[in-house]
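Sending over a structure as structure tokens; questions will come in a sec.
A protein chain is absent from this complex, but the other protein chains hold their places.
Chain naming follows the written order as A and B, and within any one chain the residues start at number 1.
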Amino acid sequence: MESFWNWRVIPENLGFFAGAFRLTLTIFLLAWVGCWAFAIVFGAMRHSSRPWLSYPAAAIVEVIRGTPGLMFVVWVYFLSQPLIGYALSPFWAAVWALVIHQGAYGAEVVRAGLSSVPRGQMAAGYSTGLGYIAVMAWIVLPQALRNMAPAIVNRSVALFKNTSLAFVIGVIEFFRAGTIVNGRENASFSVFTFLAAVYFVCCFSLSRLGHRLGQRPGVIEDTTAV
Amino acid sequence: MRRLALVLAALVVALFAVPDARAVDSVLDKVKQRGEMIVGVKFDSPPMGSINKDTGQPEGFEVDLANEIAKDLGVKAKFVQALSKTRIPLIVNGNVDLIIATMTHKREREQAIDFSMHYMITGQRPVTRKETGITHVSQLAGKQVAAVQGGNAGPNLLKVQPKAILVQFQEQTEALLALKQKKVDALVSDDVVNQWWVRNNPDLMLVGKLYTIEPYGMGVRQNDSKWRNAINQTLMEIWDSGRYHEIHFKWFGQKPEFEIPWYPK
Partner (left out) sequence: MFDAVLALRRGQWFEAPRERRAFLLVWGSVAALVVWYFYFGPRAHYDYNWRWSVVWQYRRFLLWGMGTTLYIFAWSLVVSLVLGVFCGIGRTTNVRWVRALSVGYVETFRNIPLLVQMWWAYFGLQQVVNTTLNDPFGLRLLIPSTFACILALSLYTGAYMGEVVRSGIRSIPRGQWEAATSTGLSRVQTWRHVVLPQALVIVIPPLTSEILNIIKNSAVAMTIAITDLMFYSQKIEEETFAGFEAYTAGTLLFLLLTLVTVGVIYLLQRLFGLKVRSAT
């Protein structure tokens, strides 16, 4: 009787898994930077008191948030050539798709963070003669960041989990490495338990950090899935 | 407010200043200029295209063929995964230059892309586990049969056995796993891959005779004769020089039983 306890598969393919995990980390780090850049821009637009900035930004953010992440990855990969005239490789298509999709969620976090800073701060900043960007960068954002920290960590965990979506366009990241080994070896239980364990360790440690940061007053909770 | 207007104006100018990506150049020129040819191959269909266990790199009959073509053109080949359902969009959208991914040359596919000459001829039939005792396609009525989404294995089966229930996966390897895990009773795919599965899995067997003819063609962009001619001529060179036979022998253990279409210089 064959056993499903086929753990031999993991050490045999460890090099393959390690390489794929490195790729996942790369995608995660690149997308993290882009995602928060996008989030700051759109979050600030949403927060703005000028309705001709905030309503359209809200519309864009809501449309992106209402689309499944998988759909976004497929969109960006296949339609990059007709839309921007340049064919993105699967790796970069995945990164950009994650940047835009998770960035929209991040924009909501940023908006909540900016709202948590009293408006008086901005007024004080203007009164000392600083322009909008300077006020945002030096006065409002640093304070907002402290409040947003656990929500940022939660979003980053979600971003890490969503890197697995890149597998549909052929990027050999960690999840796809698992499916390749799975198809080859028929050791589904061990492979997927291993994948789950690794993802769990990474995400759990990140979220523990967020929990520690969230113990202070005034923080914003963002526990949404996706 | 004025600064904002300036920024918007700059964006508008930038949009139009970027050079026109309309494809007037042949892919051949672009490939030669880049020094690299992006080829879409299968990563899930041994022996045609799969991922090597130890190196994590693509390998297979089609991969070797692509490398030979690249060598003759004087460029390097870079491999990207092509799933059955993504291979045509990859060419149409310009993500790859060439597709060598067990793609059958079909007349309806010519609406979207152009094909090179046939580089292999095979057929389709189901594969099943020995214990099911299925020996003919007619016994598949009402049974669940795995196929890959986007390929024509599924639709072709429905033409011979309309009562089969198709379960469509993203990749061949998943379909095979579903077969081994008894989730489905049979799997339909191209015979080159079937023979490999059966040879490496003693509990599987082939069902009946081939019921279609599948000539494989390489996919290229439409209306690009320069590129298509280059590919065809390179293919004939590879055949003439005997390299095709070497590669075929390496992966199939025998000489090819067909001749590729050929014309003199």
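As a working rule, a residue touches a chain if its C-beta (ideal position, glycine included) is under 8 Å from a C-beta of that chain, and two chains touch if they have at least 3 such contacts.
No experiment lies behind these values; they were computed from the predicted model shown.
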item: Of A:Ala37, A:Met71, A:Ala123 or A:Leu145, the residue in touch with the unshown chain; value: A:Met71
item: Option touching the unshown chain, where B:Gly56, B:Gly123 or B:Gly150 are the choices; value: B:Gly150
item: Hidden-chain contact residue, picked from the options B:Arg34, B:Lys85 or B:Lys226; value: B:Lys85
item: Absent chain, residues of subunit B that touch it; value: 8, 12, 15-16, 20-23, 85, 88-89, 92-93, 111-112, 146, 149-150, 167-170, 174, 177-178, 181-183, 222-223
item: Interface with the undisplayed chain - residues on subunit A; value: 1-4, 50-52, 55-56, 58-59, 62-63, 66-71, 74-75, 78-79, 81-83, 85, 108, 157, 161-162, 164-165, 167-168, 175, 178-179, 182, 186-189, 191-193, 195-196, 199-200, 203-204, 207, 221, 223-226
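We take it that only the chains that are shown with their structure count from here on.
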item: Separation of subunit A from subunit B, taking each centre as the mean of its C-alpha atoms, in whole Å; value: 33
item: In the complex with subunit A, residue positions of subunit B that touch it; value: 18, 20-21, 43-44, 51, 53-54, 56, 80-83, 86, 89-90, 93-95, 170-174, 176-177, 180-181
item: Contact set on subunit A toward subunit B in their complex; value: 13, 15-16, 19, 77-82, 85-90, 168-170, 172, 179-180, 182-184, 186, 188
